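Got a structure for you, questions after.
All protein chains but one are shown in place.
Letters A and B mark the chains as written, and numbering starts fresh at 1 in each.
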Amino acid sequence: MNFTDAINNLPDKENNTLYGKSILRTWDMTDDDIAAVANGAGILKAMRDSNVSPKIFDSGIALSMFCEKDTDLKFAFASGCDLLGLTIIDMDKKLGNNAINETATVASYMADAIGVCESKFIEKSARYIKRISDAVKVSHENGVIAQKPCVLNLGSDEDSPVQTISDIRYMAERFGGTENLKGKKISITWAYSPDGTRSFAVPQGLLSLVTRYGMNVVLAAPEGMDLMPEVYERAEKNSELSGGTFTRTDSMEEAFADADIVIPMNWAPYTFLEKRTELSAANLGSYIDLLEHELRENNNNFIDWEVTEEMMEKTKDGKGLLMHDLPVDITDISCIRGEMTAQVYNANVDSLLAEAGIRPYVIAAMIILTKSEDPRAAFKTIAERATKRYF
Amino acid sequence: MNFTDAINNLPDKENNTLYGKSILRTWDMTDDDIAAVANGAGILKAMRDSNVSPKIFDSGIALSMFCEKDTDLKFAFASGCDLLGLTIIDMDKKLGNNAINETATVASYMADAIGVCESKFIEKSARYIKRISDAVKVSHENGVIAQKPCVLNLGSDEDSPVQTISDIRYMAERFGGTENLKGKKISITWAYSPDGTRSFAVPQGLLSLVTRYGMNVVLAAPEGMDLMPEVYERAEKNSELSGGTFTRTDSMEEAFADADIVIPMNWAPYTFLEKRTELSAANLGSYIDLLEHELRENNNNFIDWEVTEEMMEKTKDGKGLLMHDLPVDITDISCIRGEMTAQVYNANVDSLLAEAGIRPYVIAAMIILTKSEDPRAAFKTIAERATKRYF
Partner (left out) sequence: MNFTDAINNLPDKENNTLYGKSILRTWDMTDDDIAAVANGAGILKAMRDSNVSPKIFDSGIALSMFCEKDTDLKFAFASGCDLLGLTIIDMDKKLGNNAINETATVASYMADAIGVCESKFIEKSARYIKRISDAVKVSHENGVIAQKPCVLNLGSDEDSPVQTISDIRYMAERFGGTENLKGKKISITWAYSPDGTRSFAVPQGLLSLVTRYGMNVVLAAPEGMDLMPEVYERAEKNSELSGGTFTRTDSMEEAFADADIVIPMNWAPYTFLEKRTELSAANLGSYIDLLEHELRENNNNFIDWEVTEEMMEKTKDGKGLLMHDLPVDITDISCIRGEMTAQVYNANVDSLLAEAGIRPYVIAAMIILTKSEDPRAAFKTIAERATKRYF
């Protein structure tokens, strides 16, 4: 990679519209914002691969707030922050405890970045992340904290921008640029997993983002496995604007047929999250177990939604690109029946792991773009300094 | 801030009486020690605010030992240590397991600082922190560990010196120097919280410290909500020596009347901690639930001990300074009825968060003062180096 050319394409002081912002949803970002994050990630990855360290922070804290343990994005966040020199501190706060402005500020006196994953409650989850972002903004404006930490949404009920921008970057790498995505058939499809309670932030986020690139987007899901209604509307509007198409089907076969890209994954339907939110608000937590039991019972009607070798054969020239946000439930490896067979997993594992490997760099790029008034200058300094990671 | 003047007021090699010590209780510290910590914190904060990094450690570990999860001081400790370049490692040891000298030493081969919060047992808690301090001292003297880590009490049953010195610093900032605290009326008052089991380390520590500055100190609490007897004696003796007064009342109104500073907070009475310690020692842990239940029943007799706008009106010119050690239970935000109303919280939130924001710097100052033979020289080096935190 020619660092100079790549860096000159990044925004500078005049046009960095991400400066001082949080990153909550891709539909609040311009196409240029998204390109800046994706390109920044590409440069950081190339630097790391050639052993150049992009450590720009001398000290500072990255707060890691996850509603679940050990998700992959937690490691991605830790990795991306460490790359830049931030110290990772876990924060184990429950949704709704204490005053959010107090909680967020007290943990942020030295924080430069806050990564939040909270995806269990409809509307409430996104609002929670937004309130953290607002709280630290206000505390900064009022002089209570010296720097404004950027807040990154690492998975709400609405969106998962780190995952989806990573995926756009990976597709661009595989197809030679985002401009080549135009006209490609991409299918986002539900797949069976014994768990069945997974967040739909990623399929929602993908539909909201990939429809901006003029692709022929297909969403496949069994009846009832619905996303939030506004997602369909957004996808349709985006497709119209970008010159692509958006269609829905309840047939996995149809989705895979001649597809350039397939992204299978499990999710729980919108109505489940809605009910869980209601039960939780009414302090009827013990009914949630029952609700989850019912969900799994229904889920078991769709064990055929599995990616097999035969299914992969149906894709474009039998060579469609298989993507997944990981971790993936693999038949015979992590469960009796899962989202894909062991054969399919093993045949695609390097690509799946390379896709996931972009996430730490997307996070690091988001931090630089939101924290630096002039990201182009920041990247130039890193490139000129050219600190070796270890001797 | 003029760094040169401020730094020249810090102790140097000749008079740094904190060098090599642990910080366990303010009543073991001289007035100069406390001033050095408070002033050091002020300088560090000013440096950070102007993006100068006081990172003085190239590597090294800060052990974080908390008997409770996610307290605010845990984040303050992490923040203060990160500022100086120390790596935070959590240690989840239960009181009384293994030989303390073994446990403390094995975790301390690379430790420069150990922060301990253990406040649940009367006498035992303070003794536990002291034993950790003694253990690493002996291991250092016997050549087993290369450096002596300073041990910081982040909350025992007796005292909470980080909180109280932060508060003295904050009052000094608000009133233009500790010398201006003389003659001011400060009221430390019990307030209702549905929890009811909170540690009394902070009110005890405050009474023991603010009485050293010639203030007119009032302690207000419902009947039975007593602190450890020696605290009253210490407060009286200090007041006499410093030319202030110390009075007690069971009326919140009386405490607020014409007060320059009010510090409301909830605590469990001394007798509760005494009983809990006895039950725990007798392995009658299951009776502790019952004891806590009784405590809350009694606690509920005092739900009127709430800071309202009317109550704040009673303070000096209706503009008394409201302080709190955070987190605070707020009526209608974190609970149905709490220590203060949402109106009072919202009207004072910036000040409350600014007060809490001093804690990380107090911790960092304590580490520099106990680890550096010549803190004045250490601060000068930081100021001259003037490393930017990020570019």
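In this section, a contact is a pair of C-beta atoms (placed from the backbone, for glycine too) under 8 Å apart; a residue touches a chain by one contact, two chains touch by 3 or more.
Keep in mind the model is a prediction, meaning the values are calculated, not measured.
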item: Listed residues A:Met1, A:Leu290 or A:Ala354, member touching the removed chain; value: A:Ala354
item: Given A:Val210, A:Ile330 or A:Ala365, the one touching the chain that is not displayed; value: A:Ile330
item: Contact with the hidden chain (one of B:Asn16, B:Ser53, B:Ser79 or B:Thr105); value: B:Thr105
item: Where the unshown chain meets chain B, residue by residue; value: 56-61, 87, 89, 91-93, 97-99, 101-103, 105-107, 109-110, 112, 139, 142-146, 371, 378, 381
item: Absent-chain interface as seen on chain A, which is shown; value: 48-49, 51, 53, 55, 69-70, 72, 75-76, 78-79, 82-83, 85, 87-88, 326-328, 330, 333-334, 345, 349-350, 352-354, 356-357, 360, 387-391
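The working rule: only the chains that are shown with their structure count from here on.
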item: Angle (degrees, nearest 5) of the CA superposition of chain A onto chain B; value: 120
item: Intercentroid distance (Cα basis), chain B paired with chain A, Å; value: 40
